[in-house]
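The complex appears here without one of its protein chains, the remainder shown in place.
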Amino acid sequence: MNVITNKSKLYDKLFGLALLGPAVLIVGGFVFLPVFQSVLISFQDFKLARGTSSYPWIGLDNYKLLWEQGDLQHAFWITFSFMLMVVIIILVFSMILSLFFNQGKSSDRTMRSLILLSWGTPTVIVALLWSWMFQAQYGIINYVLLKLGLISESISFLAHPDTALGSVAVAAIWRQLPFMFLMLLSGLQGIPKEMYEAARIDGVNSVQSFFYITLPFLRNVIRASVLISIITSFKQFPLFWVMTGGGPMRSTETLAILTYRNAFVNMNFGIGAAVATSWLAALVLFSIIYNRVFKEASY
Amino acid sequence: MKLVKTVSIILVLVLIALPSITAQGQKDDSDTITLNFASWSILEKGTQGYFEELKSDFEQENPGIEIEYQGYPYGGLKTQALIMANAGEAPDIIQSARSWYPSFVIGGYVTDMSKLMGDAYMDDIFPEILADMEYDGGIYGIPWKVCPFVMFYNKELFRQAGLNPEQPPRTYEEALEYATEISKLRDSDGNKVFGLGQTTGAVPVSGGSVLSMMFSFGGGLTDENGNVDIDNANNIAAFSFLAELDEKGFNPEGALLKDLRNLFAIGRLGMYFDQMWGMTGVYAINPDIRPDVGMSNPLGGNGKAPGSTLEAHLLLVSEDSRHKEAAAKFIEFATSPEQISKYYQITPFLLPRESQVEVAENYSDNPFIVPVLDYAETINEVKKDGDMENVFIELTNTAQEVTVGGVDPAKAVRDLEQRVRPLLE
Partner (left out) sequence: MSTTQSYKPLLNIVSSHNSKAIVKKVAIRLIIGVFLLFLLFPIYWMIVTSFKTNLEIYKIPPQWIPLQPTLDNYLGVFVDNNFLIYFMNNLYVSVGTTILTSFAAVFAGYSLSRYRSRLGNVVNTGLLSTQMFPVVGILLALYMIFRDLHLINTRMALVISLSAVTIPFSTLLIKGFFDDIPKSMEEAAKIDGCSRLGILYRIVIPLSKPGLLAIGVFTFMQSWNDYLFAITLIVTNSKRTLSAGISLRYLGEVSYDWAQVATVSVVGALPMFILIFIFQRYMIKGLTAGAVKG
């Protein structure tokens, strides 16, 4: 009997490991290995040219160059402000929307699907669509703003350093909002209705019940979905690449753009990898702090 | 469970069925050579038809060689071609713009054409054009069509503004006066009409256009001895002019050339600077505008003679191509007087070879050619080594600084020199 259970336990173990196999292989080989290589490349003078196969090690020179030119700090700052803008607005808007749509009428199902459409629109198409609407001379947004008297002259939203980042953020909000909405709605539906019932009987008003019942219950959902939004915003590439390409005057040059431009436009993989590595390090650090702060806050 | 099953079955069926559908286009015939030609013109409405014809004409005359177009947009072709070359899938022939041609040459991706094409062919190319293509003793690109930056204007808007449509401005200062009049107009729907368009979008070709403007004000990137010299009064004058254009609202902000072409096509732009073949795009949007288009040579500014970069479409052959001879054959065919004459009919451009000029109809008396016949005098040399593509981007950056950024031109030019110096040296 003992032999059998031991054997069975061993098989269990092997079976468990085997099941992990495909995922570990694919993710390991095509995410972790490239990350590792990226880090190595960032310490090399790695300019792609025909017939070159060895690239000298140059230590921190790539990082130094990026730092001295100020490109890295600038890109961090742009990425960070973009992220902050997008995440805060998305959180507030989708909270309001999800509270409204949590009223549980089945006729809302179509409405909910309609809300999700913008999330289903491929990002490149989102970029084109909003560039088209933001267009200075025949864009619909300028037309409406002029008609409403909110502006006196049409604005080149994507060509102005003051408005370009915000305009891309609008497109990003448009695409990402439904995801947060979906997450919050799922969270709201998990709250037992009796809680509100009981609170109502105790004479708690709805603002209070939002702060004392809804928010605490949603804590985990908010934490997870905000983190996802933050990471998505940090990684955002197609919107910037198609809408502004990093301009005007580098006012939308995010870390993703800086990486891509150095690696695939200038074919300098060393610099590109250095940007990517600093960025990765920052994100890892950030999410550790984020998770710690929000975990501690709960007790 | 039913739903999951149905979905899985559909997915698997799609996966099995699809390769057979999409694989149809691939042929495998070992006797024929297939030349991959990376081009952006094949994607443009205005030139697509000509390119299809060029392919069939060539294949008819050269059995055993097939042309396969690989279309990339103008702005993405260089990156895509370099990605391909580095993956060992270099296209045999690459269409290149003058502004990013050095990137291929410096990386060693393209082959010396002077050896490939032979002396007779090379001697036929006008020497001033050849000189502009030369790099380190070799010629790595065959000029296909060339031109300086010119000014196009809308004769109908000139008439409406009370200006003489047969007398376009000769200097930037005059152009500003014209623009003032044109800017007072409104189109039929009451929309604003722009006076004078100068591209400032963050792409290399816009940088070439900005540099041409600097040349026209007597400035540029280097002095007579080839030393970097940017922070000077002439360049400041050029950027001050640009700032004034923006301040008065005559120039659409941050516009790419295609934005200007769009506006010009729909009658909302009076004058603008472009390459000669830019009209192809204008006509693609609004063919009816053809009779109203006028062209003049580059303007002078600040009392200086007009200047421009030499803009060109080049044909390059990859160093890794296994069919260099066939590629050369195709290039010879595409640039033959007969083929060029056809291409030239779509929108006029300057012909880079003597034999082409002899054959082309309607050349030296063409109103779109006459103003630039003495182009050799306007062309200013541009450094070929160094990181020219990024220099061009920096130029557009400075153009944006003095316009949408509100930076003082003197300061902007000083910063420009600082940023560009390491790229040029």
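Here the chain labels run A and B in written order, and each chain numbers its own residues starting at 1.
Here is the rule we go by: a residue touches a chain if its C-beta (ideal position, glycine included) is under 8 Å from a C-beta of that chain, and two chains touch if they have at least 3 such contacts.
Source: prediction; values computed, not measured.
Screening B:62, B:80, B:302 or B:336 against the full complex identifies B:80 as the residue touching the chain left out.
Only one residue from A:65, A:91, A:145 or A:231 touches the chain missing from this view: A:231.
Contact with the omitted chain, checked across A:64, A:109 or A:292, is made by A:109. Listed for chain A, the residues touching the missing chain in the whole complex are 11-13, 15-17, 19-24, 26-27, 29-38, 41, 93, 96-97, 99-100, 102-104, 109, 111-125, 128-130, 132-133, 137-138, 140, 143, 174, 177-178, 182-183, 185-190, 193, 196-197, 200, 205-207, 209-210, 213-214, 220-221, 224, 228, 231, 234-235, 237-238, 242, 255-256, 259-260, 263-264, 269, 272-273, 275-277, 279-280, 283-284, 287. Within the entire complex, the positions of chain B that touch the omitted partner chain are 1, 3-4, 7, 11-12, 14-15, 18-19, 21-22, 25-26, 40, 43-47, 70-76, 80, 83-84, 86-89, 189, 191, 257-258, 261-262, 265-266, 277-278, 280-282, 284-286.
As a convention for this text, only the chains that are shown with their structure count from here on.
For this pair, chain A with chain B, the centres built from the Cα atoms lie 37 Å apart.
Residues 78-79, 82-83, 85-86, 106-109, 191-192, 201-203, 249, 252-255, 259, 263, 268, 319-320, 390, 396-397, 400-401, 404-405 of chain B are the ones that touch chain A when the two sit in their complex. Only residues 48-51, 136-137, 153-154, 156, 158-161, 245-250, 264-267 of chain A touch chain B when the two sit together in their complex.
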